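Notes follow once the structure below has been shown.
The complex appears here without one of its protein chains, the remainder shown in place.
The first chain written gets the first letter, and so on, giving A, B and C; residue counts start at 1 in each chain.
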C-alpha cells in the first residue's frame, strides 16, 4: 500500500511533492477559486435539497456533504467526452458535467425514473443497485478501446460497494482487457450504518493491486491531491495504460439520506474530528495564504450559490407531475402489441372516471 | 507475491527449507509411500472412469489427471472433522475422505443428483456452479467459529472460479469475520479452453492479499510442499488466525471433461513440458533415492489400483437406475400438498401404461 | 395469553425475538440489521440483546449473505436473512435458485436448509427505483422454495416463527406499506395450534365473487368488499398467505360457491402469481365458473416513478372494476 497522497493539509497548508506537483502546476489562483466556488455551490445544493425534502417537495435526498472535494476535483479533471458511471450520490460530479440539480431532484421527487440525457452530459444517470455501474463503465471502456479513442470511462462508487461481487468482477475484466477505466471509490467511511471496517479490515486500496490494477489512496478532502491523482489516472488510461483505482478517503458528514438517523450508529467525536478536515475551509485557507481576499471570495461564492439555489428551488417547486399514461412509455424501443393492449385497457379504465 | 513453495523439484530432488521442513518432518518413507499409492490409485480411477465413459456406462467424467499431488496431499493434511466444500473435479480429495468413487460415478452416470452423505465424510457433494461453494465453506466456517470449535472449513475451486463474484465475496466475508476457512485454488492453467491469463494478467495469488488474506503459491505437483502449506493454513485457522489462500500451481493433463477436445486450444509443447513435471514420478524418484525399491513400490501401488479399479468398474456396471417416482422425493423436507398432487397424478399416468 | 397492540413491524420484531430466544441455532444476517436495527427497524434491539454472533451485520453483498447462510445451515444453524429491499434480492438469485432451492433434493434430504429470507416488499411507499418491487413470482416458480406473504401483525409474528421453524427454505415477504399498521398480537401463540404456514384465510366471507389477494393488498380488498356491499355485491376476500404452495382447497371451495374469481396483486401480470392461481382454479373449477377469472395486477412495466405508482398499483377502484368485469358489468365509476 502506497501512502495517502496529500498536497494540502488539514490546516490548509500546502505540502510540496515533486511527484505530484507537476500534475497540478496549471492550477493557478483563479482555477482554485473556481474549485472553491464549485464546492460552496455544491454544499448549498445539498442544504437546499435537504430543506426541500423537509418541506415535502422531494421524497429523499442523499447528501454529498463532506465529499465535495472528492467529487468536484475529480469531476473537473475529466475531459468533456470522458464518460461517467456513478451511483446515486454524485451530485457534485454531475454538477461539474453541467447537469442541472433540478434534474437530479426530479428523480428524488418521484417524478422520473432518471434525470438527464446521458449522451448530452457524458454521464450515465444515477445507479441505485450498489456497484452495478462499475461493470457498465468497464464495458463502455471496452467500446472506447475498440473504437481506438482516447476517451476514458470513469466509475464512481462507495466503500460499501467494494464488497459486491460486481465490483470485483469489473476490476477483473478491466485488468484482463487493459480497459481505459478509472475506478473512483469514495470511502466516506460508511455504508448506511456500517463502518468501512465491516467491509474490510485492511485498506480497500489494497484490493485493486491484487487484481493487477494500479491503486492510489488519496486524501479525499484535498482538491489538489484529488486533481493530481485523477489526472494521472486519466492520462494513463488515455495512453493505453489501462485501468487505475483511486480511493478518496473522506467522510459522509450528513446522514446516508434524509431518511437516515446517523446518531444511532455514529460516534460524535469522529464526526467532530472530520469536521476539522473540511475540504472547503482548507482550500479557503490556502487561497487566503496565497493572497486572495477571503471575505470577497466567500461573498462571490455565496452569490453563486444563492443563484443556483434559487433556480434549484424554483425548478423543483414548479416541477409538473408526469402524465399518468407515461408509465407505459419506453418500456420497449420497438412496438409491443401486448403492452399496447394493456395501455389501451388502462386508458379506457381511466376514461371511465372522466365520464 | 511470495515465491512459489517447492520442496521437491521436477526431477524428484529434495529442496531443503528451514521454513517449511518442520511442517513435514513426520512424513517418513511409509507416509510418502502411502501418498504415492494414493496418487497412483487416483490416476487409475480416472483412467477407469474414462474407459467407462467410452463404454457408455457413465455420461461424462472430469479427470484429475495431473492434479494428483494437489488433491491427495491437501486432502491427507485434513483432520477427519474438517469440512470440505469442493467443485466437480475433486475425486482425489473425495478419495482421501474415504468416499467410494462409485458414488462419484453415480452422479456422472445420471443416476443421482449427488453422491455421498456429506455428514458421513465431512465433505459437501460436488458443486457445479462455479465458485458457489466458496461461500458455503465460509458460512460453515462462521458456524465453526460460533461453536468455538477448532475445526476448519476447506474449499476447493479452480483458476477460472477466481473470476466469479462469489469467490471474491467469500474472501471478503472470510476476512471480515476472520473465519477458519482455507481457500484452496487449483490453478490447472485452464477454465475449459480459456488459459488462466484470461482470468488474470497477474498472479492469482496476489488477489487474496488485497482482501487481507495470507496467500501462498505452491508447486501443486509437489506432495511435500502442498502438505506443508496446507498444514500451515489449517494450523492458522485452528488457532483463530483466520483464513488462508493457497494456490496450487498445476496442470490439467487431460481434457476438461471427457466431452472436451483440448487439441482445439492447447499447445502440445506446453503439455509435454508439464508432463515432465509429473507429481507421481517425481515422488517415486524421491522414494527411490531414499532407498526404497522402485519396482516393488510400483507393484504394490498397481495392485491397490487394480483392486480399486475392479471394485469401481463393478460398482458402476451394477448400478441400478433410480426409481421413476423418486423424482418427487426430497424436494421439500416437510409435507407439500401441491407436489403430492402432482406426484399422484403422475403415478396414475404411469399406471395407465401398466394396465 | 398475552396480547399487545403493536405495528406489523414490531410484531415481526417480537417474532424474531422469540425465535432467537427459543432456539440458539437461530442467527440473523443482513445489511444494517445490527447496530441500526435495520432500515425499517425490524431487528431493533436484537443485536444488543443477543450479541453480534446471533445478529450479524454483514458486508454489502447479497450473494454472499445467502451463500454463507447456506454454509451456516449446512452446519445446523437456522439463518434468517434480511434483504434490505425487494429490488436487492437479484444479486442473490443464483444462490437462492441453484443452491437454496435445490440442496435438499440434491442431497436426497441429507442436507436441510432451514433458511428464512425476509424481503420487505412492494410499493405504495413513495420510494425510489428498486425499492418497490414485487418479485414473488420468481420465487413461486422455483421448486424447492416455500413462499409466503403476510398481511397483518398477528400473521407476521406467527408466520415468521413458523418460517424459521420450518425445515424448508422460506421466502418471507413483508409488505412495507403495512409495517406501520397496528393490530393485536400474541407473540407466544402455540405454533402447532396456529393455522399452518401454508393455509389461506377467508378474510371476509361473501357470496357473489371471490377476491383473492395477499400481503399489502389484503386491506385494500377488504375495503373494496365493504364498498361493494354498499352497492349490493357480496365479495369473499381470501388472503392467500402462502404463495407457494397455494392453498387451493380454500380458494376452490370459495369459487365453487361464487362461480367468479378476481385475483389481485401488485407484481406484473405476465407469468405472475395471478396467472397461476387463475389457471389452477380454471382446471379445478371449470364447470363452476360463470366467467373467466379476472386479473387485477401491476402492469407489465418496470415499477414507475413514485408520483405515478398509483397508476400502477391495484387500488380499491381497480379491484371493484375487476369485480364488475367478472360479473359482466361495465363499471360506471364514481
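Here is the rule we go by: a contact is a pair of C-beta atoms (placed from the backbone, for glycine too) under 8 Å apart; a residue touches a chain by one contact, two chains touch by 3 or more.
What you see is a predicted model; the values in this text were computed from it and never measured.
Undergrad: Decide which residue listed in A:118, A:241 or A:262 touches the omitted chain of the complex.
TA: Once the missing chain is taken into account, the touching residue is A:118.
Undergrad: Using the touch definition from the top, which of B:31, B:47 or B:129 touches the missing chain?
TA: The single option touching the absent chain is B:129.
Undergrad: Among A:140, A:156 or A:346, choose the residue that contacts the chain missing from this document, as touch is defined above.
TA: With A:140, A:156 or A:346 as choices, the missing chain is touched by A:140.
Undergrad: Which one touches the absent chain: B:96, B:133 or B:163?
TA: Result: among the candidates, B:163 touches the missing chain.
Undergrad: For the chain left out of this view, which of A:197, A:289, A:317 or A:330 touches it?
TA: Selected residue, touching the omitted chain: A:330.
Undergrad: If the hidden chain were put back, which residues of chain B would touch it?
TA: Residues 59-60, 88, 107-114, 128-130, 160-161, 163-166, 191-194, 198-199, 259, 264-265, 321-322, 324-328, 331, 338-339, 342-343, 346, 349, 352-353, 355 of chain B touch the chain that is not shown.
Undergrad: Go through chain C and note every residue touching the omitted chain.
TA: Interface residues of chain C facing the absent chain: 63, 87, 90-91, 93-94, 97-98, 101-102, 105-106, 129-130, 137-138, 140-144, 244, 268, 270-276, 278-280, 282-283, 286, 291-295, 299-302.
Undergrad: Please output the residues of chain A touching the missing chain, sorted low to high.
TA: Per the touch rule, chain A residues meeting the hidden chain are 83, 85, 112-114, 117-119, 124-125, 129, 132, 134-147, 153, 165-166, 169-170, 172-173, 176, 329-334, 336-339.
Here is the rule we use: only the chains that are shown with their structure count from here on.
Undergrad: List the centre-to-centre spacing of chain A and chain C in whole Å, with centres computed as mean CA coordinates.
TA: Comparing mean C-alpha positions, chain C is 36 Å from chain A.
Undergrad: Measuring from the mean C-alpha position of chain A to the mean C-alpha position of chain B, what distance in angstrom results?
TA: Computed value for the inter-centroid distance: 45 Å.
Undergrad: Name the residues of chain B that each touch 2 or more other chains.
TA: In chain B, 165-166, 169, 172, 176 touch at least two other chains.
Undergrad: By the touch rule stated above, which residues of chain C touch at least two different other chains?
TA: Touching at least two other chains: 58-59, 61, 63-64.
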